[in-house]
Every structure is written in structure tokens, then in C-alpha cells.
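Every protein chain except one is present and positioned as in the full complex.
Our next item is chain A:
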Amino acid sequence: MNLSASWYCFKGILSREFLRFVQQRSRFLSALIRPLLWLIVFAAGFRAALGIAIIEPYDTYITYETYIAPGLCCMILLFNGMQSSLSMVYDREMGSMRVLLMSPLPRPYLLLCKMVSTALISLTQVYAFLVIALLVSVEPPLLGYLTVLPALLLVALLLSSLGLFLSTRIRQLENFAGVMNFVIFPMFFLSSALYPLWKMQESSEWLYWICAVNPFTHAVELVRYALYLKLNSNAMFITAGCTLFFAALAVTGFNPQKSGK
């Protein structure tokens, strides 16, 4: 595979995804408003009920807003991953997927470019969210904004590869509503995004175990630690492993025949 051709191809896919993203301003706004509602409204209501003890990676007592901020960053990535899945299904149904598939470059590479492009665009939204979160006193260390970048990128890749995998399984656009009910909501609520796992364990042992094996929990913890200048290597390996697993499933499960009908 020619290196310069591969680079131009990646640039082209990234640029198209970015142009589409910029043109869909409502998508950008809704991606921001959703986590901000959780941060400002939900957190205000539940702050008293959900007191947080000192837990890793924090060195002191923290506000509930501070606790849920990493989970909300991952929520943005989760919704974007699923949005890219929706856009793949849409492209397939509308026929524009065929333009991508006519490229002489290997299809696994084209899918990888799609995943990375989605991930990079998601990151801009996460940083926009983190800047606004400063207004409600979510103030991680300044260096944390830098150390969280690789963690966010890995999580974004995990969720875009999951989205791509789902797009290979969804036959019609109408079936996408099921993704909301069976993927997004369970992944988000059965994780440590909104409450520490020990709280969940106090309420229900079996729910705790579901949360503990949910890859999204590890993604959230990876981001939480990285934002506070710490490395959760367990979470990193699990997130990386799941990323490779879903990316392999997406590439092997991709059937161009669906794009030709």
C-alpha cells in the first residue's frame, strides 16, 4: 500500500467527516447540551443524595459534578460513536457508501480511517464540554487536559469501532432505535459514569458485577484517572483490548454487498 496515497485518503475521509460535522451545527449543540444538562441539572438534584467519599484517583472530597465529568466526557464519545454508526447505515442506504468502497485502497484501511476520523471529531466536542464544565467548578489539574488526550482518543476509538461493528449488524435505518435501548442506555447506566461501583455494590451485587464487566466502566475510569494525572493500567488494557476486538469484528463483519442494494 502506497504511503502517500494512504495519507491522502485518510485526509480526505477526515476532511469529509469534519465538513459534515461543521454543517450539522445542531449535532454539535446537542452533543454538548446532553452532558451539560446532566452536569448542571441532574447533578444539582442528586448532589445531596449521592455523597462521594474520597476514592482514587481523587486526593480529597470532591463535588458530584467533579465525579460525573469524566463519565459525561465518555457519554459524548458514546453518542458520537453511535452517531457514526447511524451515519454508516444511512450512507449504505443512500448509496454514498459505494463511493468509499470504490477506492483502490484496502477496505479494512478505509474502515480504520472512518473510525479514527470519528474519534478525532468527537475529541473536539469533549474539550468544548470540559471548557464549559469549568463554569460549574469542574477544575482538573491543568496538565490533566493534556494527559487525558490519549485516554480520550483510545475511548473514542473503542466507541467508534463499536459503532462501526453495530452498523455491520443493522440492516435498516429504522432498526437504529434499538441501539438506543439496547446499547447506549445499558452501557451508560450500568457503568461507573454516574455513581462509584461501591455504591452499586451496596445496592445490588449482581448489578455491580454487570457494571464491573462493562467495557464502558473501564473507559470511564481510564479517562477519570488520566484527567487527574494518573494511569489506570487495568482500565487501559481492557479498553485497548475491547477496541481491537470490536475493530476486528467490524472489519470482518463488513459486507459490501449490503451497500450495493
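Here is the rule we go by: a contact is a pair of C-beta atoms (placed from the backbone, for glycine too) under 8 Å apart; a residue touches a chain by one contact, two chains touch by 3 or more; residues count from 1.
FYI, contacts and distances are computed from a predicted model.
> Which one, "NADH-quinone oxidoreductase subunit H", "Acyl-CoA dehydrogenase", "Urease accessory protein UreD" or "ABC transporter ATP-binding protein", is the UniProt name for the chain you do not see?
The record names the chain that does not appear here as "ABC transporter ATP-binding protein".
> Out of A:T63, A:S103 or A:T147, which is the one that touches the chain we can't see?
Checking each option in A:T63, A:S103 or A:T147, the one touching the absent chain turns out to be A:S103.
> Mind listing the chain A residues that contact the chain we can't see here?
Answer for chain A: residues 2, 4-6, 8-9, 11-13, 15-16, 19-20, 23, 94-96, 98-106, 110, 256-257, 259-260 touch the chain left out.
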